[in-house]
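Just one protein chain is left out here, and the rest sit where they should.
Labels run A and B following the written order; every chain starts at residue 1.
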Amino acid sequence: MDVLLFLIFAAIAVGCALNLVLQTHPISSALSLIGVMGSLAVLYLLLGGEFLAAVQLIVYAGAIMVLFVFVIMLLNAGGEKKPSKKVLRTAVALPLLFTLAGVAAYVLASQAPRTETVKFGAYVAGPYEVGKALFTTWLLPFEVTSILILIAILGAVVLARKEI
Amino acid sequence: MPEGYLPIFIFLICAILFPLVLLAIFRYLRPSLPIPVKLEAYECGIRAASNARGRYTVRFYIVAILFVVFDVETIFLFPWAVRFRQLAWFGVAEVAVFLSILIVGYIWAYKKGALEWV
Partner (left out) sequence: MNFYLLTLIKMALTALVLLTCCAYAVWVERKVLAHIQLRPGPYRVGPHGLLQPLADLIKLLTKEGIVPSYANPFFYLLAPFLAVALALTAIVVIPFTPEFELFGVRTAIGLTDLNIGILFLLALSSLGVYGIAIGGWASNNKYSLMGSLRSSAQMVSYELPLAMAIVSPLLLVNTLNLREIVELQNGFHFGLLPKWNVFASPVPQALGFVIFLIAAFAETNRVPFDLPEAESELVAGFHTEYSSMMFASFFMAEYANIITICCVATVLFLGGWHPLWPAEYGSDLVPVVLLAAAGLMLLFHAAQAARRRKWDRFTFPVFGVLLLGLAPVFLIPVLKPVLIPFFWFVAKAGFLVFVFIWIRGTLPRYRYDQLMRFAWTFLFPLSLANLLVTGLVVALAG
């Protein structure tokens, strides 16, 4: 069951990611990105990270992507022009792409430390565990986050004030 | 995955399929007489003067970006609420520091007039 769900949602994530790159209209791309975020949330869930899955949905799919969609709607960003299709270009580019992907995969597989395969539900990361980690072990990063958020507020207002 | 999430997926699939099935079935009962005038954008009966896609006020953008920022802050409060009993005063102090930094940002944004909708 878990494997099946993993395969389905991994496929959806990859499919949406490809669609994101291939689509010419920004809103299709934005929606594909939401699809990627949603399926990533399910993958977190499969690993046992309930809280992380919810945060992924709320912050990424629900807040950041809303901003993206908003900007597209506000600016009336139209579809980009499709590059002209040249057979020769594609013929050269595709093998190069696969080579690059192969090399990257090989390097990662050989360099990355070998660990146990990750098991479904191996991590218990509900809100309770996250709270424990966040408010005791990782206290300083948590407080520093607020400064990061403060800077984000400043940046947002300064950026937008220019236009008003 | 905990078993509790399974009903959500099944329900979601059913909720997507239900209107689609209704739509498919009733396609045969539904008239379909598209004429150009009917398919025009509705502007109270007169011809649409221009395309709807234009540029709109940057206000909406400010709202969205402030929402993103404060939404991240709200999310941090949930684990705090769950661990509230164990953390007690320590937790209150932590969150007070966290929030006070943000309240400074909020007051600054307010003073700058970013929260006003004019």
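By definition in this document, a residue touches a chain if its C-beta (ideal position, glycine included) is under 8 Å from a C-beta of that chain, and two chains touch if they have at least 3 such contacts.
The structure displayed is predicted, hence computed values, not measured ones.
Student: Which of the visible chains would the unseen chain be in contact with across the whole complex?
Tutor: Counting the whole assembly, the omitted chain is in touch with A, B.
Student: Write the list of subunit B residues that the hidden chain touches.
Tutor: 2-8, 10-12, 14-16, 18-20, 22-23, 26, 29-34, 36, 38-44, 48, 51-53, 56, 59-60, 63-64, 66-67, 70-71, 74, 77-78, 81-85, 88-89, 91-92, 95-96, 99, 103, 106, 110, 115-118
Student: For subunit A, which residues reach the chain that was dropped from this view?
Tutor: Against the missing chain, subunit A presents residues 27, 31, 34, 50-51, 53-55, 57-58, 61-63, 66, 69-70, 73-74, 126-127.
By our rule, only the chains that are shown with their structure count from here on.
Student: Write out the stretch or stretches of subunit B touching subunit A in their complex.
Tutor: 1-2, 5, 53-58, 60-62, 64-69, 71-73, 75-76, 78-80, 82-83, 86-87, 90-91, 94, 97-99, 101-102, 104-106, 108-109, 112, 114
Student: Inside the complex, what are the residues of subunit A that reach subunit B?
Tutor: The touching residues are 1-2, 5, 45-46, 50-51, 55, 58-59, 62-64, 66-67, 70-71, 73-76, 78, 120-121, 127-128, 130-132, 134-135, 139, 142-143, 145-147, 149-150, 152-154, 156-157, 160-161, 163-164.
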